[in-house]
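See below for the structure under consideration.
The complex appears here without one of its protein chains, the remainder shown in place.
To keep things simple, chains are lettered A, B and C as they appear, and every chain counts its residues starting from 1.
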Amino acid sequence: MEFFFEVLIGGLLAGVMYSLVAIGFVLIYKASGVFNFAQGAMVLFAALTFVSLLERGLPFWGAFLVTLTSMVVLALLIERAVLRPLVNRPPIILFMATLGLSYMIEGLAQALWGAQVHGLELGIPDEPLEIHGMLISQFDLFAAGTAALLVIVLSFLFNRTRIGLSLRAVADDPLASLAVGIRLPRIWAVVWAAAGFVGLVAGLLWGARLGVQFSLSLVVLKALPVLIIGGFSSIGGAIVGGLIIGAAEKIAEIYLGPIIGSGIENWVPYVLALVFLLVRPAGLFGERAIERV
Amino acid sequence: MTAVAPVPLLTLDDISLSFKGVKAVTSISFAVATGEICALIGPNGAGKSSLLNVINGVYQAQSGSITYAGQTRHHMRPHQAAEGGIARTFQNIALFKGMSVLDNVLTGRNLKRRSTWIEQMLRIGRAGAEDDEQREHAERVIEFLRIHPWRHALVGKLSYGLQKRVELARALAAEPRLLLLDEPMAGMNAQEKLEMSQFIRDINRELGTTVVLIEHDIGVVMGLSDHVVVLDYGRKIGDGTPEQVRNNPEVIAAYLGTRRSQPARSQ
Amino acid sequence: MNHRTSLRRVALALALLGSGLASAVQAANEQYFPLQSYRVGPYAAGGTGFFGGFIDYMQYVNANGGVNGVKLTWSECETEYVVEKGVECYERLKGGLNGAPAAATNPLSVGIAYATLERSTADKLPLITINHGRTDSTDGSVFPYVFPLQLNPYSEVSAIVNYIGQRDGGIATLKGKKIAVLYHGSPYGKETNSVLETLAKNYGFELTTLEVPHPGNEQQSQWLNIRRLKPDWVILRGWGVMNPVALKSAQKVGYPVDHIIGNIWSNSEEDVIPAGAAAKGFISITTHPSGTDFPVLKGIQKDVPDKGQGNLADAKRFGTVYYNLGVVNGILNVEALRIAQAKFGEKPLTGEQVRWGFEHLDLDDARLQALGAKGLVQPLKLSCADHEGGGAVRFQQWDGQRWNLISDWVQADRGLLRPIIEASAAQYAKEKGITPRDCSKEQ
Partner (left out) sequence: MLYQEAGQLARRYAAERRIFRLRQDRIGLLLLLVFAFVGVPWLGNDYWFSAILIPFMVLSLAGLGLNLLTGFAGQLSLGSAAFMAVGAFAAYNLQLRVAGMPLLLSFALGGVIAGLVALVFGLPSLRIKGFYLLVSTLAAQFVVEWVLTRFSWFTNDNASGVITSPPLIIAGVDFSSPQGRYLLTLGLLVLLFWLGKNLVRSELGRNWMAVRDMDTAAAVIGIRLLKAKLLAFAISGFYLGIAGSLWAFAYLGTVEPHGFDLSRSFQVLFIIIIGGLGSVLGNFLGAAFIVLFPILLGNLSALLPVGVIDSGQLENLQKVLFGALIIVFLIKEPEGLARLWQRFRLRLRVWPLRY
């Protein structure tokens, strides 16, 4: 039983890491209805830029600020060059554009900083804590705390500020908000910049966990089922979805793995998400739109 | 098909429909006789489009039943409606924008096909002869509605009025018994409206098709229809010949807006 | 369905290709190495090191007069570790360069090696898969053109098991021990499972195999399993990002890192540096030590990087595991060339002739001493039947900064493995309708 709880807690904490990436998606989806496949590439870009600056002798906060600035610049460029010309196009087209974007960013990141593998130490100890005979990773606890903080900051941003209000209006009804004078491009730019910031935080934590390297961009594949379960438009959903996926895949690997064969973690989240979709097509927290004809 | 017969082609019995608790249509019953032109009128948000959607199965009513061509059902499924000979047009044109006019009209005839996709892919069996047959019929509809100059054009690039006509052509291509038209003249100028009324009348007279239409222009409605059903606020408030409806005090009240004011749900 | 546009493109491509390909007219006194390198993508770290070392060694040989006067030449074609790009590169480069014939291909990629295996045989161009590749290609009677030099995957695990036995006081102590294998969820990762089972049966240890799905950036459940299992040793058959993540996850569940033994693809600096402190104490096998103290490396340093011609973008990586593997690979290729030249004459040779050289490769300590590579390259003797030759590894331990050797050469139990390899090769021969060579008639 103890072992089960250890697996469960470990899974939940791993799930928070997925949520961190998923939150970036949710922000962009809420504001512009785009499923941004390039979020993974943005995580890679942020982590790689940060660690390369660090290695070139910048202090932590200096590197953080420079990276954040470059993420914002990247966001503005994307808004200008990709989103604006594609406004009012079907979501599938926008999705495919973000695939192209993800190639561009990956190529750019490696062209700028090279393809070497970097270690990244954030100075967070990773000796496991022992609680009631269960080992719990300090690093994962820290990551969970960061995610919580991030959610608080973001909800403050969206609930208490003007820009947040406009964002919610845009998410509800883009046309109407346009009519009342909300400037969509500005909202998009802000949201992409915020997603860049989330990408940076996720990049640092994931980078510290895996090392900073090319496969960071693959975390996007872990975030997708999280989004499906949580719904594309809810930050709370991204967190809950992450927890469900994290716990489910660990439990499946440990208890189902011996029966049907191990290494099933790659597809279990997808099958789970598929089941969710069939039962609740708009995710746990999303609402299904009524089709009007 | 004969002219007006006493047997109704379509009967709605006590139909109610709501979305997430908001009532769109409340216990509506009426009958459409074979061969007539029946108009549904009423202010915005009266539930007219919802009712059409219930008739051909796009929405499922929570209660009530639909009797069509002698068969009574609680729910109509879209393909059951289509197979039973119900065709329709939509308020916001629902054409297949990536296809040509001809292809749009041909899709309207998809139920008239007998050859399988394998025969068509291999170009064997019935496929070839059937292609010609389909094409001939589609051409007749295209000629009938006078859209032949645009036969190979992509519908997405046509004007609004033409698109409305192409949509009608697609519905007609199915050789329907019952034609549902959702605001066929919306956004048209007087000339275009006149043409469209003429088309609708011709369809009704020449092909014997029963028509249910939604229209806002009362003048057009009164001139065109045999039978008018008035909805307001999800309820039926009038049902009869144009004459009867014109003199119905409740209808007058609704149209003059003397009733409690209520924000209209946009359709 | 009109091809016209595509044909126009093809014509353009042809014109452009022509400038690179068609000038194979005048024969130069050069021997060509087509390099299917990979310097970008997920495995770039390995590719830049390996091909950097290989190219630097060839430059070093050229700076010292070439191979009996025959200069080495090469050109690179980026594969990104992608199989079909590797095939395209193979087909593009196999014909030689400016009249210099191709000697051998060295893709350093299991996938590309497999995809070019039959082509290499048909084209009579040796395919060198140092430390990796298809295990049964060790049997040269069925695979005349394929050379898994030094160490095939079976030898690798056998040597690790032998080392564990040795460390704990003799191979008999393995009885009752628990060994867990954490492997990459790919054919490469799975390849040795069956042999490990045989070894487990032979020596009586308890084997658990745990798969990590590709790419391996999430391993918590596997390590929780290991924590529950409490194995005496964990063998890591990792690849790329899976390695540092394994070490970090081990730390998370409190498994002692100095009881994890990495295999040949888990043994480089790039595999441990990203894990930071968690990697300190990690043991791995190597066919060659890292470091810059060998005379041959000093020679390279003097003649190549010091003259500003080094191939590495990051000079700090000189002497690292992958770089040195490239150097070792260079030495083996050049030595095979030298041996073949002794038979066929001191001139550029065909792939078929070079193959003969590989098959008669014989590096003893004296020769390695002369090359300045004693201790860097293991003594190696190949034959028609044996295309591997060595089968020995040394063990090294990461101290946070560098790898330190902690063992002498540990030999795989090749006698035990040979029948399995022969059976597998025979099955391949049967499937493909190949009649194996009679090695007793080869010379």
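By definition in this document, a contact is a pair of C-beta atoms (placed from the backbone, for glycine too) under 8 Å apart; a residue touches a chain by one contact, two chains touch by 3 or more.
What you see is a predicted model, and the numbers here were worked out from it, not measured in a lab.
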item: Chains in view touching the one left out; value: A, B, C
item: Which of C:Tyr32, C:Tyr60, C:Tyr114 or C:Phe205 contacts the chain that the document leaves out; value: C:Tyr114
item: Residue in contact with the excluded chain [from C:Gln31, C:Thr48 or C:Ser155]; value: C:Thr48
item: Option touching the unshown chain, where B:Lys97, B:Arg140, B:Lys157 or B:Arg205 are the choices; value: B:Lys97
item: Hidden-chain contact residue, picked from the options B:Ile66, B:Ala81, B:Val101 or B:Leu145; value: B:Ala81
item: Hidden partner chain, residues of chain B it touches; value: 56-58, 78-79, 81-83, 87-88, 90, 94-99, 103, 106-108, 110-111, 113, 117, 120-123, 127-128, 131-132, 135-136, 170-171, 174
item: Residues from chain A at the interface with the omitted partner, ascending; value: 35, 81-82, 85-86, 89, 91-93, 95-97, 99-108, 110-111, 115, 221, 224-225, 228, 261, 263-264, 266-267, 270-271, 273-274, 277-278, 281, 291, 293
item: Interface with the undisplayed chain - residues on chain C; value: 1-7, 9-10, 12-13, 16-17, 19-21, 37, 39-41, 44, 48, 76-78, 80, 82-85, 87-88, 90-92, 95, 110-111, 114-115, 117-119, 134-136, 185-188, 190-191, 194, 213-214, 424, 428, 431-433
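Everything below uses one rule, namely that only the chains that are shown with their structure count from here on.
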item: Cα-centroid distance, chain A relative to chain C, in whole angstrom; value: 37
item: Length of the line joining the C-alpha centres of chain A and chain B, rounded to whole Å; value: 47
item: Length of the line joining the C-alpha centres of chain B and chain C, rounded to whole Å; value: 72
item: Contacts with 2+ other chains: residues of chain A; value: none
item: Residues within chain C bordering two or more other chains; value: none
item: Interface residues, chain A side, partner chain C - complex; value: 3, 6-7, 10-11, 14, 110, 114-121, 126-128, 135, 137, 139-140, 209-216, 218-219, 222, 249-250, 253-254, 257, 261-266
item: Interfacial residue positions of chain C with respect to chain A in the complex; value: 39-42, 44-45, 48, 185, 209-215, 217-218, 220-222, 224-225, 227-228, 240-241, 244-245, 248, 251-254, 270, 273-278, 313-314
